[in-house]
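First up is the structure itself, then whatever we jot down about it.
What you see is the complex with one protein chain gone and the rest in place.
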Amino acid sequence: MSSWLQASNWLVMLPEMIIAFFALIILLVAAFTKDSEAPYPESLAITGLALAFISSYYIPEGVGYYGQVAVDSVSRTAFSIAILGGMLVLGVVPSQFGTDTMRSETSALVLFSLCGVGFMVTAQHLIMLFLGIELLSLPLYIMAGMRTRDPRSREAALKYFIVGAFASALMLFGMAIYLGANGDLLMNHFALSFQKNAVPPTLIFFAGWILISTAMLFKLGAVPFHMWVLDVYQGSPSSITAFMTFAPKIAAFFALAKMWPLGSESGLSTPISMMYLLSFLTMTAGNMMALMQRNIKRMLAYSSIAHGGYMLMAFLISGTEGIHALLFYLAVYALMNIGAFTVITLVAPSRDPELSIISLSGLAKTHTYLAVALAICLFSLTGLPPFGGFMAKFFLIKAVLASGNVYIALAAIFNSLLSAYYYLRVVLVMTTREPLAADSDELISPSAGFTSIGLSSRIALAVAIIGVVISGISPDFFARIISL
Amino acid sequence: MTIFEGFFLVALIGIKVGVMVVCVMLCMAMMTLVERRFLAFMQCRLGPNQVGYFGILQPFADGLKNLFKEDFTPAGADKILYPLAPIIALIPALTAFAVIPFGPGIPEVANLLLMLEDKLLGVKSDLSSVVTLTAGDINVGVLFFMAVVAMEIYGVFLGGWSSNSKYSLLGGLRASAQMISYELSMTLSVLSIVMISGTLRLGDIVHMQERGWFIIIQPIGFVIFLICMLAETNRSPFDLPEAESELVAGFHTEYSSLKFAMFFMAEYVAMIGISSFCTTLYLGGFNGPFGLGSSILWFGMKTFLLLFFFIHVRATLPRFRYDQLMDFGWKTLLPLSLLNLMLTGFFLTVFR
Partner (left out) sequence: MNILLFYPLSALIIILSLGVILATNPVHSALLLVGAMVAIAGVFLCLNCEFLAMLQIFIYAGAIMVLFLFIVTTIDTRKDEKFVSSAKFSQASGILLSGSMFFLFFFLALQFVQHLPDTGRWLGDAKGLGELFLKSYSLPFEVVTLVLLTAMAGVIVMSHDPLYRRRSKEASKQILSGGNKA
């Protein structure tokens, strides 16, 4: 028994275990209490996440479970970001679902999904990676369809599920080929094959690699595989969409980082040119299509595609610098999106359910603080100083320039300029237009928005906004908080 | 192994299978008669007693009658699956017998075969493992039986679906839901036996029961298995798929002639099969009680006892309502069998 404990080194999985344990507790409590009596399941979930976050500081780095998983500082930081983001989202969930009965299930599903993130970023075996993807995605499919009476929500769930199943199928096919090429499913074959002066990988290895990477790119919503993003982001409940924007991205990026040669370290030109093309296409197409969106959620969906494109640039940088810039970017990105979607969640009940950008007109007058929060998030998404989005882009583009990829850096800068149009248009609508007739009766006081929303989402929004601001003003401090 | 030896082996197994199928079919025929006579006895009637002594030829008369009846296909029935369903029902029921050890090897037959082989092929190979009363004592016998029994659902279900009749469809749906539900508890109780014996080979399980039957250490498992056995074969009180008061005749409402006869045969063959399985797992197989030697006769007696149980239950118990059936399966039987599994594991770790 003790030998098993030693050999498994089970402590490395402690945060995931805590999260799974709390998810089970929540489900059990929900099973044995009446729907209306469930005492704030989110608080239980947030407690669990906080414990997991703290424990992740103390667990040893290293390989665990017979080489199935390995924890290092990067995977730990990535997971911490996801955990923090999850906590904020759980703060918003109550005001999304209100007194609906689905809250404990939602909390448990968010926790399960975060568990999946943890397994994906630490996976050292493709089976583990696959299970991580499934554990991450299944709750997302379900939560996308949580509003069962809304056809858009049902459509989102179905589309996400079918595309996700397709990606999983690609991944399994790739795994079969990978097994044939290497004789086992350990992920270190990627690193070994992409070393400098390594034996050039065989064609069959490349086929497996491409298929598995494609599955990850599906999860990212990189451009040839992005079609699902729109309808899924639009149809899902807004607070869940906030979770969708960052959790799968974090997991997929760091899974991809383990299987993709960073920069020119492999000496192979194919992966670099592929990533060049992917990154360029993703950011450009995302921005171009965001330009003509009239719906705020669809606009943010395209913006998340575009940001995925920027982040893909990190793979063009050799060494750890790109990965660190990516971590910083993802953390800020998660905060910005949580902020934006929280505001959308909170204003949605009083606006038209389709959430067109026009319906936000006059928000600055009706809900001043919410409008300010949204504006900060949008400025940050554009990449305007002094907000976090600027620093994130700055670090990333600096690293890309240092690695010698000038053209893609220029493309990223131009794309950011382009994106200013559609982000700032929303700010313009909020400030200059008169409120629509329907909600003018709500115009009581400038802080009306604040009193009518729940405490937890108020705190979550405040934390997200403070995070966005701090990361812009003092990036070092911010980096220390997320244990970078 | 030369090609002749291989041929010999295949021929041997073929003969075994042939004898087995004939025996099982005869048992099945007698079983129908026994059931009718016994039910009549319990209901103060006479039952069929005119054809032959005690009506012993009644099953064959019924068979002939079925043969000459009109083979009717309802309009809108599925062209392929409608005739196929009875066959799909019967084949797994018969296949399941392949792994049942009916008795210890008969030494006379074994010697005869060895001599025959010696004369014909001029080789003296060790066929003692082959000359048992099992068609194939494979190393995953328990799983094989369970898998084949699981396939029996398809016959019933497809029969119900392909008839293009609402009664049939409802019967088929009920059958599939019921069999899936009770298969779980059955598998879990069988799993306890597998945990104790440490093997999936039915022959080994029987040999381990030479000193004591597993029913002694697995009473809960045995009861669970008995109940699930009734549900798996769609027998009373779980005969909802053919509940005549609601569904006319359930999944075989539209079937007539030989197709109906095949469904009928499948049900009785499945009954005999699962009784044999239960005998093998819990009642010591062909081992006699109190160390009284081992013989195929013991096996037959125990199996008949279980079949008698089937009939007795039918004569005494009323039918479940459907929600009661599901509640009982999922909320009583499944936790109970899980508990049994845990207890078994506990005692195994403590006392081994």
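The letters A and B name the chains in turn, as written, and every chain counts its residues from 1.
Just so we're on the same page, contacts are C-beta pairs under 8 Å (C-beta built on N, C-alpha and C of every residue); 3 or more make two chains touch, one makes a residue touch a chain.
The shown structure was predicted, so the numbers you read here are calculated from the model rather than taken from an experiment.
Trainee: Tell me the shown chains the invisible chain touches, ordered by label.
Mentor: Counted over the whole complex, the chain not pictured touches A, B.
Trainee: Kindly state which of the options A:71, A:90 or A:142 is in contact with the chain not pictured.
Mentor: Selected residue, touching the omitted chain: A:142.
Trainee: Among A:11, A:131 or A:401, choose the residue that contacts the chain missing from this document, as touch is defined above.
Mentor: Per the contact definition at the top, the residue touching the missing chain is A:131.
Trainee: For the chain not shown, which residue from B:24, B:146 or B:193 touches it across the whole complex?
Mentor: B:146
Trainee: Which candidate, A:14, A:102 or A:482, sits in contact with the chain we can't see?
Mentor: Residue touching the absent chain, from the options given: A:102.
Trainee: To test your reading of the contact rule: which positions on chain A touch the chain that is missing from view?
Mentor: Residues in contact with the chain left out: 4, 7-8, 13, 20, 24, 27, 35, 64-69, 100-102, 105, 108-109, 112, 115, 119, 125, 127-128, 131-132, 134-135, 138-139, 141-142, 145-146, 148, 157, 177, 179-184, 202-204, 207.
Trainee: If you put the missing chain back, which residues of chain B would it touch?
Mentor: Looking at chain B, the ones touching the missing chain are residues 78, 80-81, 138-140, 143-144, 146-151, 153-154, 157-158, 161, 169, 172-173, 176-177, 179-180, 183, 200, 323.
In this text, only the chains that are shown with their structure count from here on.
Trainee: Averaging only over C-alpha atoms, locate the centres of chain A and chain B and give their separation in whole Å.
Mentor: Once rounded, the distance between the two centres reads 55 Å.
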